[in-house]
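Structure below; questions to follow.
Missing here: one protein chain of the complex. Every other protein chain is in place.
Order of writing sets the labels: A, B, C and D. Residues in every chain begin at 1.
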Amino acid sequence: MNKFTDTSNRKMAKLIKKKKHEIGLSPDELIFRGTKKTEKVLLRIIDFDANSLIEEVVKKVKDIVEFQYKDTVTWINIDGLHNTEIMQELATTFNFDSMVMAEVMNTDARPRVIEYDNCALITIKMLSQEGNSGDTIVENLSLILTESVLISFQERRGDIFEPVRERIRKQKKRIRNGGTDYLTFALLDIVIDNYLYVLSLLGEKVEKLEENLLVNPGKDVINQINSYKRELNFLRKSIKPAKEMIFSLAKMDSELITEATDVHFKELQDNISQASDVSDGYRDILSDQLNIYHTTISSKLNDIMKFLTVFSVIFIPLTFIAGIYGTNFEYVPELGYKYSYFIMWIVMIAVAIGMLIFFKRKKWF
Amino acid sequence: MNKFTDTSNRKMAKLIKKKKHEIGLSPDELIFRGTKKTEKVLLRIIDFDANSLIEEVVKKVKDIVEFQYKDTVTWINIDGLHNTEIMQELATTFNFDSMVMAEVMNTDARPRVIEYDNCALITIKMLSQEGNSGDTIVENLSLILTESVLISFQERRGDIFEPVRERIRKQKKRIRNGGTDYLTFALLDIVIDNYLYVLSLLGEKVEKLEENLLVNPGKDVINQINSYKRELNFLRKSIKPAKEMIFSLAKMDSELITEATDVHFKELQDNISQASDVSDGYRDILSDQLNIYHTTISSKLNDIMKFLTVFSVIFIPLTFIAGIYGTNFEYVPELGYKYSYFIMWIVMIAVAIGMLIFFKRKKWF
Amino acid sequence: MNKFTDTSNRKMAKLIKKKKHEIGLSPDELIFRGTKKTEKVLLRIIDFDANSLIEEVVKKVKDIVEFQYKDTVTWINIDGLHNTEIMQELATTFNFDSMVMAEVMNTDARPRVIEYDNCALITIKMLSQEGNSGDTIVENLSLILTESVLISFQERRGDIFEPVRERIRKQKKRIRNGGTDYLTFALLDIVIDNYLYVLSLLGEKVEKLEENLLVNPGKDVINQINSYKRELNFLRKSIKPAKEMIFSLAKMDSELITEATDVHFKELQDNISQASDVSDGYRDILSDQLNIYHTTISSKLNDIMKFLTVFSVIFIPLTFIAGIYGTNFEYVPELGYKYSYFIMWIVMIAVAIGMLIFFKRKKWF
Amino acid sequence: MNKFTDTSNRKMAKLIKKKKHEIGLSPDELIFRGTKKTEKVLLRIIDFDANSLIEEVVKKVKDIVEFQYKDTVTWINIDGLHNTEIMQELATTFNFDSMVMAEVMNTDARPRVIEYDNCALITIKMLSQEGNSGDTIVENLSLILTESVLISFQERRGDIFEPVRERIRKQKKRIRNGGTDYLTFALLDIVIDNYLYVLSLLGEKVEKLEENLLVNPGKDVINQINSYKRELNFLRKSIKPAKEMIFSLAKMDSELITEATDVHFKELQDNISQASDVSDGYRDILSDQLNIYHTTISSKLNDIMKFLTVFSVIFIPLTFIAGIYGTNFEYVPELGYKYSYFIMWIVMIAVAIGMLIFFKRKKWF
Partner (left out) sequence: MNKFTDTSNRKMAKLIKKKKHEIGLSPDELIFRGTKKTEKVLLRIIDFDANSLIEEVVKKVKDIVEFQYKDTVTWINIDGLHNTEIMQELATTFNFDSMVMAEVMNTDARPRVIEYDNCALITIKMLSQEGNSGDTIVENLSLILTESVLISFQERRGDIFEPVRERIRKQKKRIRNGGTDYLTFALLDIVIDNYLYVLSLLGEKVEKLEENLLVNPGKDVINQINSYKRELNFLRKSIKPAKEMIFSLAKMDSELITEATDVHFKELQDNISQASDVSDGYRDILSDQLNIYHTTISSKLNDIMKFLTVFSVIFIPLTFIAGIYGTNFEYVPELGYKYSYFIMWIVMIAVAIGMLIFFKRKKWF
């Protein structure tokens, strides 16, 4: 069965990882606050406008310098955040406050949008399905947006942005004519589409559960409900603050985001709202399923207990009668009559039937 | 018993259907993201002003072209969204951004209002009762509103708008004198009226349940409560985002909606709020009914168990006494007395009556 | 016991009555959407200013015409809404949009305030106690407010406004000097005072219940709690949207409401807020009572079951001992000793007392 | 044990007292709507500025007249509200609308702030501890604030304002230099401090309960929890609307409140928010305690029932074996063997021990 996991840590309850030595650091201290998930840092560049397209892997930050002065849209994707030198070089190259890079390196923080003098920082949690295990992987995505450059920072290799790269390569009009703001939308759109996709996979499992619930409510059902609730809480942990972030992004009054992309950011709002609605909906469904499970189980137990109790109760007076005639008194008139034994049987059967009728009428079983 | 169903899929838990290949599509990619519910696309036109009325079925999009330059109100209704060519032609004809058509084709999205340069898009879920099965059908409705044309897109044939067509045909003053904004109101009004109607049908069933609940709370009652809760959650899934949409529509500051229709959009707000209130109310009632059911059942079980336990307990000392005189000791003085057996009976009856009085006084049964 | 009822329909669960043929009607269609609660329509007029007072029952709408041109305040009260002709005449006489009259005839809608060009429409649910049965009656009240005329529409004869009429007749300064806006306040004030009154009657019953709850928690208690919860939900159904309506009325920026009455509309807000608070409070109290009831009942059952079980358990080893000496083995040494029988009794009593002490120490009964 | 009580009525559930004859009164009708809590009306005056101080008890309203024209701050405190004449005289003397006095006499209404042309009315519920019984007393406080006069109305003698009087007498700089607005703050501050004090007394009791809960969870614990919940609901009934009132007072844009006192009204907001937080906190604690109590009780009952059941079950096969050899068949081979009886005992003991081991391994007791 597939599970939802953080890439580095399979325990799910840990909602926060705050290490003692991280307390009180300067906001521009370039220290990687997260879990190292890749060995080497990989820098990839896609530089394009309506007519031209350059796509290459670069080795050093200085290879990027040339792109920033071009009028084209430059998308720099960086996998791996632990290399402080590279971060420092990036800050120097693009003239970012070192605080910006420090924020990028803090992967445990909440999704947020921060405007700086010459750029804006957007962070969000990415959810994706791991190919082999079917596990859901969480990864922090940071985007630094300037007028002509978009830098995306990921924690490890492999990502969900291939469809955007394809659209750029296939010269799709809208993305090739758009600016860095449209590219930002395109990336965030995929992130949120993946929220919906992961929710829909969970939904399928919940749906199957619904069927089991009515047919055969065994103990695995309760375990599954609890496991799905935990998965859902895990997803909600990313979705709820992402919704806040997307809404404050849409309200943000920055020159970096042109009016032409307003309609797209509105779409992001609709999609993240849908993700939030759906996660609320599944929470309610799981909660209802839990109630139905308990009701079914307890109703089944009640039926058994009622049956067994009625069964016992019928034998109680019969056993008592037998006890009476098991006494060793010298003078018990009934003992000597020839048909006493048979009469006893008849009385016993009559008592049993009488009680059965009484219980049946009372609808006790 | 009638059920609530999506037209194409009878399983209800699925709150979202996100397919992997839909992730990362360009927002203007004309791909039908939904379930095909009709074979052929049907285009119907009603063109009217206070004095004239044309109503016809057209075969091709180009037959529509002429209408858009007329001063009259043109209502184009299109059943079936899967034909990409037609969508493309519509975009070209009316000079819509292809993004608009892409939105129309995305039938799984949340109800929303989007303003574009030359039009506004409104989407909402339509609920209606299927004639034969009594099932409730959900269908996505998209409206593209321009100054003189209203295009409505439905997923399949048959709709709930016949009363509006009748009002147009019967030359009702208000609708024949109104613009596309009034027509939009008229359509949305019917959609919301149907929400209220479907809720009132559910209400009738809940009401009947209330009677059964007190008279004869069998297992079918709990199943019905759970089934109605599920139906209600299904309705709420459409009503809650529709309310958000209607309220943001009423707040929208667009030239496409004249001040004269403000009062009508206010009415839509009142009606959708009522639908929301009512759905909240039924949720509370169903939740109360569930509690009453559990209380009734558990109180009934308690009574049975108390009765059976008291019954057993009365026989316990009697059987013990009989056991005492069933022992085979050689010297048991009582065994030899002539009236011992009868005295035993008297003692037993006294003990039984004493216990009955004790239990009765304690109000234990 | 008195109950809360809709005047025409004793079933309470029905939160909405939407008939199929009402769907898609034009907003100015003069069709009575409600339940006919009176046979003949009654028109009563009170026309007054500081110095003059006319009070009369008129037969036809045209008898009203003269009043609308006078500078005095004219209060027209109409009982019965089903007569379409009268409604049409009123619209014509006062030059109202027929949409206004259609709204008045829709008695099932939500309390609301709507501003029109030459008037404002205010609707609210009236609660009152029926003299004979003590039942609470719900009735829809609609007020059309113009500069010099206030028309009130009620569903049936008999109302709660007699104190206002008395104040007018007794020449109370404030009401005789006020305009239609002050008269509107006076009527709404009575409506809300009646909410508080009906709540206080329910409160008395809840209070009495509290006493029964601790003294004698029988099954009638649970039925009463559930019945009061239902009554309260019924009241909340009127109070909650009325609160919304009153608050939006106070915020409304209309020339029909002068600044001098602001302080009075503030009072309405305070009173409806109090009604809402109180209804919340009783809901919490009833919910607490339900918990106390269940706790008491279950604690009582536990005590009984513990007692009976302890009682049974004490006899179990005793009956076992008797059974041992009821066996028919040829060589059972104890059977032949003279005092065996008495020793058995002593052992049995010792076992019973030992168990009693053990259970008592464990505080099991 | 001390209880929370309304001064006139020990029953707590009554959240509202609306009498039938109070419905529809004119808003300026001088009728006392409350419970008479003192016989004679007492008028006390403190008139002061930085340099002078007059403190006296006056007999008639006309003795007050002189003070209103002085530049000093005049605090008129009136105990007892039932005397309509005095109220009328006050209105005449200070030129208040009679509506103001009517509001003051309506002691059952919700805490509120109302601005009039020449004054502002502030009402709030005062909580205080009665010296003898330790009961909490609720009393309605009304303050009429003008530029140089503050009139406070209380329902009965004895109040919580002595510290303010002391500060005035001791010539504390701030209060002697402040205006009526600062005096208003000083009085409201004491009222809210008393909310916190009463909450802290309840808190002590809840804390003691916490200890009992773990040591000895008897039936008195559940009664105390329920009683504290009721006390808390009673306090919340005053605190929640008081919070609303204080916040709207702080937002009020009146000339009667100078900017210099803004910081003090901010403090009132903080304090009432703390009272509200604390009352929420205790509600959660009591709710948790209730859960812990139920868990403890049910876990104890389960242990008892498990023990008793296991005990019974062990004897069942033993008694069965004894029964077998109590049968009177002529040919039962075992009966004749010499050691049968002892073998039976050995078998029985083996069965009992075997079952005990089985149950122990299963951790059933």
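Note that in this section a contact is a pair of C-beta atoms (placed from the backbone, for glycine too) under 8 Å apart; a residue touches a chain by one contact, two chains touch by 3 or more.
On a predicted model such as this, the values are computed, not experimentally measured, just so you know.
Taking every chain of the complex into account, the omitted one touches A, D. In the complete complex, the hidden chain is touched by one of A:Thr35, A:Gln68, A:Asn118 or A:Asn233, namely A:Asn233. Hidden from this view is one chain, which touches chain D at 160-164, 167, 172, 174-175, 186, 189-190, 193-194, 196-197, 199-200, 203-204, 206-207, 210, 263-264, 266-267, 270-271, 273-274, 277-278, 281-282, 284-285, 288, 291-292, 295, 299, 302, 305-306, 309-310, 312-313, 316-317, 319-320, 323-324, 326-333, 362, 364.
Residues touching the missing chain, restricted to chain A, are 11, 13-20, 22-28, 99, 109-110, 112, 114-116, 219, 222, 226, 229-230, 233, 237, 240-241, 290, 294, 297, 301, 304-305, 308, 311-312, 315, 318-319, 322-323, 325-328, 332, 334-336, 338-341, 344 (touch as defined at the top).
Just so we're on the same page, only the chains that are shown with their structure count from here on.
Under the contact definition, chain C and chain D share no contacting chain.
In summary, the pair chain A and chain B forms a contact in which the copies contribute largely different residue numbers, shared numbers making up under half of all those used. Separating the centre of chain A from that of chain C, both taken as means of CA atoms, is a distance of 42 Å. For chain C, residues that reach two or more other chains under the stated contact definition are 305, 312, 319, 323, 326-328, 332.
Those chain pairs judged to touch are A-B, B-C, C-D.
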